[in-house]
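The complex is shown incomplete by one protein chain, all other protein chains being positioned as in the whole.
After this line comes chain A, so read on.
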Amino acid sequence: MGLAKRIIPCLDVSNGRVVKGVNFVSLKDAGDPVEIARRYDEQGADELVFLDITASSDERDLILHIVEEVASQVFIPLTVGGGVRKVEDVRRLLNAGADKVSINTSAVLNPALIAESAERYGSQCIVIAVDARQGSNSIDGIKNWEVFTHGGRKPTGIDAIEWAKKMQLLGAGEIMLTSMDRDGTCAGFDLDLTHAISDAIDLPVIASGGAGNLDHLVDGILQGHADAVLAASIFHYGQYTIMQAKQHLSAHGIEVRL
């Protein structure tokens, strides 16, 4: 027996409410973040991820209040991301009660932010969110994936595997890997992508984007070699509880915290 694979519900927060983007675009209201966080904690979630997708910068501080409130009631690790640009943003989120901060766009625009944040606050709290899409120029049948920023809108020309390796060198502690091709499709994780990144680096990898049923979670771990699986819609709309997901994983021989 040993380390359990983690199940992590993801809460996309916009203007103080949990929403879920489908293919990163259309939004559907799914509820109060503190209430949802408490419900997931009771169901046995191993961690929680909050992604602040609030468009306007004047509403940015809302997420700090939500994190503060959740952190005083829920005693499992909290990761918060969205709009993190400076070391000061990392500090404010950690002080509000976040345990880890996830960074995407700013890691690409300013990789020094990763080194600086990791040196000051430790690698354990720096999560790199990698949004990747399969490239069209696969050579000799070997697939490649490109990193996107700005909520999946901007291509960067950066190879996702090389990017993950670079982030490990700069001091990141974890990779949250989202397949843009699968996100919102409920067709399952991109297992080739997950497997390729997970086996290329020492850092733990959270598989994200595409989980539509409990078998997809099993596949992400057994075939994708993910250390944790992240899902939103299958949990938000009450399709499955976290505990059902864990029991399903356990029935497939995967170690979980029950």
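The criterion applied here is as follows: a residue touches a chain if its C-beta (ideal position, glycine included) is under 8 Å from a C-beta of that chain, and two chains touch if they have at least 3 such contacts; residues count from 1.
Convention: contacts and distances are computed from a predicted model.
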Check: Any idea which of "Glutamyl-tRNA(Gln) amidotransferase subunit A", "Imidazole glycerol phosphate synthase subunit HisH", "Sugar ABC transporter permease" or "Dihydroorotate oxidase B, electron transfer subunit" UniProt assigns to the chain that's been left out?
Finding: "Imidazole glycerol phosphate synthase subunit HisH"
Item checked: Of A:Leu94, A:Leu193 or A:Leu214, the one touching the omitted chain in the full complex -> A:Leu94
Notebook entry, point to check: Of A:Asp12, A:Asp46 or A:Asp219, which one is in contact with the hidden chain?
Noted result: A:Asp46
Margin query: Of the residues A:Gly2, A:Gly141 or A:Gly157, I need the one that contacts the missing chain.
Written below: A:Gly2
Check: Considering the entire assembly, which residues of chain A contact the chain that has been omitted?
Finding: 1-6, 41, 46, 71-73, 75-77, 94-99, 119-125, 173-174, 198-199, 201-205, 225, 227-228, 257
